[in-house]
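Before any comments, here is the structure.
One chain of protein is taken out of this complex; the other chains stay put.
And then chain A:
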Amino acid sequence: MKGTIGQSKVSRRNFLVGAGTLLAAPYVLKGKALAAGQVVVRTPGGAYDDIMRKFVYDPFTAETGIQVVPVAATVSKLLAMFKANNVEIDLIDTGEGPLITLSRMGALAPIEYDKWTWSRPEDVAPEYRRPDTVANFVYSSVLAFNTETFPGDNHPKNWVDFWDAEKFPGPRMLTDMAAGSPSLEFALLAAGVKKEDLYPIDIDRAFKMLTELRPHIRKFWDSGAVSAQLLSDKEVVMGCIWNGRLQTIIEKGAPLNYVWDGNMIQVQALGIFKDSPNRAAAQRLVDFMTQPDVQAKYVAALRYGPTNLKAFDHISADLLEMMPGGPKSRELGFVQNTEWWEDNRDKVNRVWSRWILG
């Protein structure tokens, strides 16, 4: 066969053999991975995967021999998989809301808390634990502002100030329905509702508040990337934004700051498909991911907050200051009520569409 490739005279037979091998490769490789055990995880993707690989997936493989395969999938794809009875994913790592949707459809297996060996279930804050989901980190929507526009102490300090366009003029941003939920909670806080009394949300009242502020809102953002772009381009001078995104652009030198007052803590969680092919391995990964020192590492890298309260012991004091779900954030903020949103998202979506076009 000398020189065959070099002269690119691949014979038909050789080509077929080669192509056949290539086509079969995934199955052969998959077979091998199955022998050692694997977990397919739905993740948000991007930089998240790199951080999780470093602090969770690789250490997990080292300890158990089980491979972790992150894949991207939208919520609707997960629903479609379940409805079409063709589940290819074991573990789902996504917002608590979509997981509750799946849970209500009967798609999720119970979390086997009693079999945990690395983590202790009682260390996870009770509001982050459900029978078939467990939160793996929290993040926060905070009020951010431009420090060049509002230097020194003369900046909006809460949502009442945010709604006051005379005292604090300039274009603003809030969330779009497409981001998951529009900023109804902040609207109510601006109206003077106490954070304990936010739920059930008075939808009409919240939209009235939004109508009031609408002329000053340049954009309702629908993705973390857009919100970061709007603030760092100074397209808006204040707005609500996920703390992780904000922290990233502040560290890159954007003249921005934020207040914890009225921050909304949101929950990311894990769930396991009932029909998952690797359920046992997925249960073990959930257990592994929840242990305090592992959580402390990945939440610190992600600029998010832990759900295992023991993880705070492994986090430095100055990092704790800027940690969503940390002491300061919990004292001044509130946890978004995911159950309420699951019950009412369809309704709010309809009201939102009418309002936005009205």
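The rule is simple: a contact is a pair of C-beta atoms (placed from the backbone, for glycine too) under 8 Å apart; a residue touches a chain by one contact, two chains touch by 3 or more; residues count from 1.
As a working rule, contacts and distances are computed from a predicted model.
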Record-based protein name (UniProt) of the chain missing from this complex, from "Ferredoxin reductase", "Na+/H+ antiporter subunit C", "Oxidoreductase" or "ABC-type spermidine/putrescine transport system permease subunit I": "ABC-type spermidine/putrescine transport system permease subunit I"
From A:T64, A:T101 or A:N257, residue that would touch the chain that is not displayed: A:T101
Sole residue of A:E112, A:D164 or A:D222 that reaches the chain not shown, by the stated touch rule: A:D222
Among A:D202, A:E235 or A:D275, the residue in touch with the chain that has been omitted: A:E235
Interface with the undisplayed chain - residues on chain A: 74-76, 79, 83-84, 101, 176-178, 180, 214, 217-220, 222, 226, 229, 233-235, 345-346, 349-350, 353-354, 356-357
